[in-house]
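And now, chain A:
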Amino acid sequence: MNGEVGRPISRLLADVDGARCERKGDRRVRIDATPENLPAVLELLKGRAGYLHLSAITCIDWMDDGEFELIYHLWSYEDRNLVSAHIRIPREPGVYLSVYDLFEPAGFFERDIHEMYGVFFEGSPDQEKFILTEWNGPPPMRKDFDAEGWVQGTFQWEDYRPEWLQEIEEKGGGIAIKPEQARANTRKIRGWKQ
Partner candidate 1 sequence: MNDFPLPVRAERSNPLARVFDELIDFCRARSMFMLHYCTGCGAIELPPAMTSRFDMERLGIQPMVTPRQADILLITGYVSIKTLKRVILTYEQMGSPKYVIGICSCTVNGGMYWQSYATAKKLNEYLPVDVYIAGCMPRPEAVIEGLRKLMGEIKAGRANSWERYFREYDRYLAAQQNLFGPNWQTPTDIIGEARDYQLYGPGTEGRHTELLQQHQVPLQPLRMTLHSDVEKSS
Partner candidate 2 sequence: MSTTHLLIELVLMPLVAFVVGLAMLLMLRKIGARLQRRVGPPLLQPLFDVIKLYSKRTQVSHGLLHEAGIVVAVGAYVAIETLVPVPGMNGIAEKGGLILLSYLMMVPSLGLALGVGQCANPNGSIGLSRAMTAMLAYDIPFMLVVFGVAWQFQTTNLVELVAVQQAGGIATWGIVENPLLAIAGLFGLQAMLGKQPFEIYVAPAEIATGPMVEMGGKFLGGLFVMQSFQFYTAGVLYTTMFLGGGENWFTFLIKIFVVVAIPLSVAFMFPRYRTEDMVRLVWKWPVILALLGLVVAVQ
């Protein structure tokens, strides 16, 4: 059955403009859709192919491209196959449609993405803050938010230097890199401008 799964999906999506379907593994299919046709794709997958279970919605911040990528992971209990539907929406204003009416679990994930990335989902039942109720800063998961810089500017550190450590340090040992110098983030990540 495994090898056959990809074909019905591609046949299913033949009518939808701009949706590409690609088999990635034994039980994995990747669909590249556009923001306009994604609701239709999901509707087809749920209605015709039995993809009932929305496993997760992932958001990725492509800051350099000025886009957010949204990935809808759907699982079919009948086909035993997982479909990941990818779309890209512009980073500004960062608004997209909710799929809550199709998949109820979407409510949680959309609220989560709204908190962490600031993407607003029109029609989602609850976009109030859930996790970050005490947070007034920018959406923290965006790549342009420097968490470590914020931490260094906000918090003080416990100064623990007992005698035994001082003795070691006098001999030239101890903590080689001081905490304020050890910024793990100083090394650049590809695709991320600071």
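Operating definition for what follows: a residue touches a chain if its C-beta (ideal position, glycine included) is under 8 Å from a C-beta of that chain, and two chains touch if they have at least 3 such contacts; residues count from 1.
The set was built so that all candidates are chains of the complex that A comes from, given by their letters.
Here the structure is a predicted model, which is why all the values come from computation and not from measurement.
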Touching partner of chain A in this complex, from 1 or 2: number 1
Which bits of chain A are touching candidate 1 when the two form their complex?
132-135, 137, 140, 145, 147-148, 150-151, 154-158, 160, 179, 184-185
